[in-house]
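All protein chains of the complex are present and in place, except for one that has been dropped.
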Amino acid sequence: MKQYFRSAALTTAVLLAGGVSLAHADSVTVGLQLEPPHLDPTSAAAGAIDQVVYSNVFEGLTRFYGDGSVNPGLAKSWQVSDDGLVWTFNLQEGVKFHDGTSFEASDVVFSLDRARAEESTNAQKALFSTIASVEAIDDQTVQITLSEKNGNLLFNLAWGDAVIVAPESIENIKTNPIGTGAFKFADWVQGDAITLERNAQYWGTPAHLEGATFKFISEPSAALNAMMAGDLDAFMGFPAPENLALFEADPRFNVLVGSTEGETILSTNNKMPPFDDVRVRKALAHAIDRQAIIDGAMFGYGTPIGTHFAPHNPDYVDQTANSDYNPEKARALLAEAGLGDGFTTTLKLPPPSYARRGGEIIAAQLRDVGIETEITNLEWAQWLEEVFRGKDYGLTIVSHTEPFDIGIYARPDYYFQYENADFQELIAELGAVSEPEKRSELIAAAQKTLSDDYVNGYLFQLAMLSVADSRLEGLWVNAPTQASDLTSVRWMK
Amino acid sequence: MLRYFIKKIQSLALSLLVASLVIFVAVEVVPGDPASFMLGINAQPETIAALREQLGLNVSLWERYFTWLTGMLQGDFGTSYTYRTPVAEMIQDRMVISLPLAVYALVLSTLIAFPAGILAATKRGSATDTSVMGVTQLGIAIPNFWFAMLMVVVFAINLRWFSAGGFPRGGWGDSFADYMAAMKALTLPAIALALPQASILARVMRSSLLDTLTEDYIRTARAKGLSKRQTLWRHALRNALIPVLTIIGLQFAFLLAGGIIIEKIFFLPGLGQLIFQAITQRDLIVVESVVMLLVFAVIIVNFTVDLAYGLADPRLRSGK
Partner (left out) sequence: MRITDFLKSRNFVVGKILTTIFCLAALISFFWTPFPVDGVDIPNKLQAPAWPYLLGTDHLGRDVLSMIMAGARVSIAVAVLAVGIGMLVGVPLGLAAAANKGKLLDEIIMRGNDLVFAFPSLVIAILITAIFGASAVNAIIAIGIFNIPVFARITRGGALSLWERDYILSARVAGKSSTRISLEHILPNVMNLLIVQGTIQFSLGILAEAGLSFVGLGVQPPIPSWGRMLAESQTLIYTSPYLALFPGMAILLTVLGLNLMGDGLRDLFDPKLREARR
């Protein structure tokens, strides 16, 4: 009798447990900080678009995995001609768009031609600048001809801005995206959430989840409360690092700490006096205590960097010693530049907390060596207008999240206004080289140049911080590109 | 009478026209270009130019104003720059939350304020009066966003009676359960919004009642032998209600937009959040339309109140 009761109780417990996990088994609700303005990744920069649709709804010829590697996507294989100019891609067979139309070489031609066209509003048009023509050889084969050698082509094609769209559904792509991915777009309540459902006709390994809801919560405190109250199953890119210890201490949650491609830097207006003097920029670099910023602004999450390059990249060169924290040296350098009495400059801060908090810490550190800063907090739209396009700033803090973006320093009109012919030559050379060893050499030289020129204050590599229900697995830990790839996410049984 | 009415309508139309002009000009000078915001930091100038063309941002300011104005008259608020959906639809979606929230808060505030105000007025000078008035002082002084924060910690996080925010995906749904879920989601925000309003209203109720209680006709009624309670319910309350109803009308208009910070705390996708988002995204047409709508609401409430006063008071009618 006793035995019977025990087993009955056990069964009930198992049933209850099973019931709980069953309710969860088929879908997830994932929190994201930013809502996309629309859902066409090929006509806007918003990382928030990729965050929802990349790999889930839309796929490209190649695709990023969570470890940052570039892998076959809609192209299963490719060959390149000896001169490196003609690339032939063999496409996956039996692929259907979500509206039932089939995916063919003509769709690739359409997508790439649309992205690089004159009137295109693709935000990363530069990715396609070396493409001379795209032709369909047959339904399953596409040939891309380049105007010059481009060692980055496969990498470029993996971006969310290069995904394949269909001419049949292009008109309404912004509100009803039709792709080839493992999830179909289902519903969007603007200002609130986007729902995806599993694509039963998916050509590859089908998704484990029946459906997924992305919920947009911009306020860090609301994100915290929603996770704590159990309203969300996961939050990708959790905006309040101060709470991770809280989540770690709670068995309900898993904290995922990974890397992003975001070099967080104290951008400096290189053409604005006194920052046109390298000694002043060097003084800035030595006045900054990176560890204090990482501890204070990010609660310890983040890797110090000494140049504009991601530390997890094999080609990274550690240059942090070149700009170690040394206020004495900073003061001496300022005196040498004739600014012994200090000076005043502007520090314009965009919304993310790394910038707002980091800004207050940096302001205190700079004050310590005699540099006064006037802090202005800006929204992104204002930041773009004033700082990025207007170049009306002394200092600003921003994380450059595009992968492998050291090339921006070769653009003298970029908002840092850094002009160095040698560096520009290095980058030009890099674009034409595909031998790995030679590339590493050039990349190292470029990193050293930036570090020695103290172009910007290099602070830290932004960490990818996510919080998830501890029973959820398969989420990306790192963020090689902005994405929340749910194709292999599932509830642990 | 008709002349009075026509004059009021004229001034209503003029107010709305001036308001629309002020809003349009104010919003259009906001620095920040919607197109460059949408395309981000790696966009090339010609790409931005192409998008500006697509969004219809290249025509003159006046042309845009007239398109907007004439559109609004036909119920068409234009198309959002960022979402590419009709603004009217977006407003409708948000109204599903903001309108019930405002009504909910107003009902709560009235339910609290009426008894409290009446109680305080009838027991003037007593300990009850003092404590009711003390509580209303606190209610007015407490910043509602702080109150909301504290409520979230207590009722959502610790007690788990309510969720920390958000609105159920089912919306108001079809079933009773859906409806209750929606009400539940709006409860904490409604309380946060209602508290200061209730405090103000209770004070207005009390002083308005006190005013009428000292009027001659009340004294007459008392002298005629009506009991204190009868006078209160039959005469005083009815007359005291006019200023109270005016306040309620204005509070309603205020609550529609006043939830902007509360909506932020509870991440409710209502009108306030819409306007906040639209300002940061430089979705100017949305900002203009929502502000216009809110102003419209207040002007209409004022107009109605005015008209009601006019109808009640013949002197006003002929005097102006």
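Labels for the chains are A and B, by order of writing; each one numbers its residues from 1.
Simple rule for what comes next: a contact is a pair of C-beta atoms (placed from the backbone, for glycine too) under 8 Å apart; a residue touches a chain by one contact, two chains touch by 3 or more.
Computed from a prediction, not measured in an experiment: that's the story for all the values here.
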{"item": "Hidden-chain contact residue, picked from the options B:18, B:107, B:177 or B:245", "value": "B:18"}
{"item": "Touching residue (missing chain; options B:9, B:26 or B:311)", "value": "B:26"}
{"item": "Given B:35, B:202, B:257 or B:285, the one touching the chain that is not displayed", "value": "B:257"}
{"item": "For chain A, residues in touch with the removed chain", "value": "219-221, 224, 228, 240, 242-243, 245-246, 292, 295-296, 356-357, 359-361, 363-365, 367, 375-379, 382"}
{"item": "Contact set of chain B toward the excluded chain (per top definition)", "value": "11, 14-15, 18-19, 22, 26-27, 29-31, 125, 137-138, 140-143, 145-146, 149-150, 153, 157, 210, 214, 254, 256-258, 260-261, 264, 272, 275-276, 279-280, 287, 291, 294-295, 298-299, 302, 320"}
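The criterion applied here is as follows: only the chains that are shown with their structure count from here on.
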{"item": "Contacting residues of chain B [partner chain A, same complex]", "value": "31-34, 36-44, 46-47, 50-51, 54, 82-85, 90, 93-94, 149, 152, 156-157, 160, 163-167, 169, 264-267, 269, 273-274, 277, 279-282"}
{"item": "Complex contacts: residues of chain A adjacent to chain B", "value": "35, 37-38, 44-46, 118-126, 174-175, 189-193, 195, 213, 215, 217-219, 221-222, 225-226, 228-229, 231, 379-382, 384-386, 388-389, 402"}
